[in-house]
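For this depiction, one protein chain was excluded, whereas all remaining protein chains were kept in their positions.
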């Protein structure tokens, strides 16, 4: 089974997700600075979610490039990842409208956590398919960065009721950690 | 005629459908648990429709992989399938807003039934084009699973006015049956 | 310049247009038959526009398959076609909400007319690029069907203020004429 259509479909879904989020940047009523300022929390959560989806696309791109075989289980693991990513626009809009209210902050983290788990699961299935000695396996490795991100998401969710701004700060921290694309795979493949 | 653009266009449409459904997950008014709980029926129907569209993409992917030739009739049979799939977001949103009201439950089933019929028609046209001895024909076979799904949809529609929850249970049953990707084709192709 | 990205971009835009039209099938308030019936004009215009966009995709697919070279002017002629096609969802929604009101009926025809003109212009530019003896030129030929459609659109627009239902009937007639994919090109290419 060729990976081409899997990549194309994932690209399509992520491109649409990253784009329809902007529909939640509702045009403000007025045309003055206060109208624009009221958009600021929406804009900041939009930018954060754009970065997260960009990171997923980037890492997905890198991981699939090292992959050669996909099968039915991998197709579904990928669909499972796309399901959680598809909830990002919802989480973004709810967070943007309620600023630092605890529940939207926590739900945003839950969506990121499940997307992270789905990505981890997908990477494990791909490694199992390609063998522990494959370039893919060596490139992804134990995925300390992925597991660390999951721990930070869990911490952010736990903190959301007490220190929602700290949770948001943790989301930003994870984004910054990942903003550097997955050089591990680039290194192993020597591209 | 190459099948590449047919696959790409179908991927595009399904990717968009699976994604714009999330726009119907309207951001709730409040930021508390009751606001989130009011989204539950929407979320469940969203997840069910996501799985259905995922199944169609998966099976379409498998079937087209075994195909080598497409012609004008097959292009239109494919467009016909996409038409019924394009109504899934509408059916999902109406069902999500009216929980177990009979008509939305029935209409959801009608959309799935026609999509299933359109897929069956597409598979027959592809088999007719490739010959009864082609790998595609052997892989798809008599398509008992496809025909059985159509019967279950019809049963669910008939039940919608009396036992709408039973209809919904039948939809879930069909989804679970298909969640296993089409191993028949994988087996025959030996991929 | 390769035609691949031109095809991919056009596929993407048409796939999105054909899909976002369904967002105008707003979920009705109630859950009974009268709620569903109120959707009927929207559904019929949706189906008609779906067929029109499907026809464009189909013919575009066929024409580009016979093409080998694209240049800057062809890229812009294609963009110009996509611009008019992008107005189809607007025309569809306005027509669906106002049934047989003259102006929306006429505007729908104007959009189809300009899309048809843009398609004709694109085909002429492609023929000029490939030469009058090219398979593309022989396949498209004088394009009587295309020019006839333009005449029917113009007639429908002229009739819209007096016999709006006749205009709509003419739109359906054009759709039926084109529903048969462009066998001329298939014939010449021998596919």
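Letters A, B and C mark the chains as written, and numbering starts fresh at 1 in each.
Quick note on the criterion: a residue touches a chain if its C-beta (ideal position, glycine included) is under 8 Å from a C-beta of that chain, and two chains touch if they have at least 3 such contacts.
Bear in mind that the values here come from a model prediction, so they are computed numbers and not experimental data.
Trainee: What are the shown chains that the left-out chain touches?
Mentor: Across all of the complex, the chain we cannot see touches A, C.
Trainee: What subunit C residues would touch the chain not displayed?
Mentor: 1-2, 5, 8-9, 12-13, 16-17, 20, 23-24, 71-72, 75-76, 79, 82-83, 86-87, 89-90, 93-94, 97-98, 101-104, 107
Trainee: In the complete complex, which positions of subunit A touch the hidden chain?
Mentor: 7-8, 11-12, 14-16, 18-20, 22-23, 25, 27-28, 31-33, 35-36, 47, 50, 54, 57-58, 61, 65, 179-183, 186, 191
The criterion applied here is as follows: only the chains that are shown with their structure count from here on.
Trainee: Could you say which chain's mean Cα position falls nearest to the mean Cα position of the entire protein shown?
Mentor: Located nearest the centre of all protein C-alpha atoms is chain B.
Trainee: For the homomeric pair subunit B and subunit C, should the interface be classed as same or different, according to whether the shared residue numbers exceed half of all numbers used?
Mentor: Different; most numbers are used by only one of subunit B and subunit C.
Trainee: Provide the C-alpha centroid distance between subunit A and subunit C, rounded to the nearest whole angstrom.
Mentor: Computed from C-alpha means, the inter-chain centre distance equals 37 Å.
Trainee: Subunit B to subunit C: how many Å between their CA centres?
Mentor: The computed centroid separation for subunit B versus subunit C comes out at 26 Å.
Trainee: At which residue positions does subunit C touch at least two other chains?
Mentor: Nothing qualifies.
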